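Input: a single structure, listed below in structure tokens.
And now, subunit A:
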Amino acid sequence: MPDTSMPPAVAPPVLEIRGLTKSFGTNIVLDGVSMQVGKGQTVCLLGPSGSGKSTLLRCVNWLEPPDQGRILLSGKLMGFRDGGVVPMNGMELARARSRIGMVFQHFNLWPHLTVLQNLIEAPIHVQGRQRDEVIGEAEVLLDRVGLADKKNAFPAHLSGGQKQRVGIARALAMRPELLLFDEPTSALDPELVGEVVAVMKILAEEGSTMLVVTHEMGFAREAADEVVLLDLGRVVEIARPTEFFTKPKTERARQFLQRYVHA
Partner candidate 1 sequence: MTAAAFMTLLQGAGVTLAVSFAGILLGVPIGLGIALVRWGEVPVLRRVAAVYVSLIRSTPLVTLCLLIFFASPSIGIDIGPVSAAVLAMTLNTSAFNSEVWRGGLVSFPKDQLEAARSFGMRPSGAFRRIVFPQLWRSALPGLVNEMTLLIKGSPAIAVVGIVEVTRAAVRIGATTYEPLPPFLVATVLYIALVFGFVCLQRVSERTYGRAGASA
Partner candidate 2 sequence: MIREFAIVWANSGQLLNGLLNTAGLAVLGMILSVLLGSLLAVLLMARSRPVSLSAQAFVDLFRCVPFLLLAYLVYFGLPSLGLNFDNWTSGLVAIVFYNTAYMAEILRGVWRGLPRDGIEAATAFGFQGWRLFLRIILPQVFLIAAPMMGNQMIQIIKDTAFLSIIAVPELTHVASGIQSQYYVPFAAFLAAVLLYWMICSLVEAGVFAVERLARERR
């Protein structure tokens, strides 16, 4: 495990999680998780279902406020005002959230807006950016995910893979410091997974900072800078993918790989 007590040498990591704890009722979902994502890094969160991966992601942008622990975004505390005692109010939380882009398992597009409107909605109305500038950027993004011709379509008319590519473009339109992916391919038909993974790989290569919860081992192996294995709410192993997939350090990781990769 990296030593989180060390002061950051140069710039702080984009995301730093320290001792994160979260339980629902008596069920402890996250039990003292610490990890970080450096600038330009792609980190994959792996683990069996129920290991707390999605909850961890949702704690990062405070969709689920954690019980204990700290989340730092480029060194700035999430969920609390400076000083770390007073919780943020709704406005402050919203402003902090708008620095993070999120891609959802079920796309969660806004059905009443066209593809282009989905992209520009939050940049204009949350970030208060210039409409023309945002539209220009959104069109470039749609082109990059291969959906320039769909900009005036409504989400209901798109395939799952297309919806998720819109979801990714929508997150990018926020110019986020950090991108969160919550099982972005789990709700897709198998033949549509490829097109979404391809877009994610390009983002990783171009140096986006990404935290990805996924079951796509191929993506983790090829695109991740680091892999974090979570089990029962605890970090089991943090390693480079080449090491993780060939010679895992822990017995738990070996079992996991046996079931999910070699099966």
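In this text, a contact is a pair of C-beta atoms (placed from the backbone, for glycine too) under 8 Å apart; a residue touches a chain by one contact, two chains touch by 3 or more; residues count from 1.
A word on the picks: all candidates are chains of the complex that A comes from, given by their letters.
Just so it is clear, the structure is predicted and the values come from calculations on it, not from any experiment.
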Out of 1 or 2, which chain touches subunit A when the complex is considered as a whole?
2
Please name which positions on subunit A make contact with candidate 2 in the complex.
61, 63, 90-91, 93-95, 97-98, 100-102, 104, 106-112, 121-122, 125-127, 154, 156-157, 170, 174
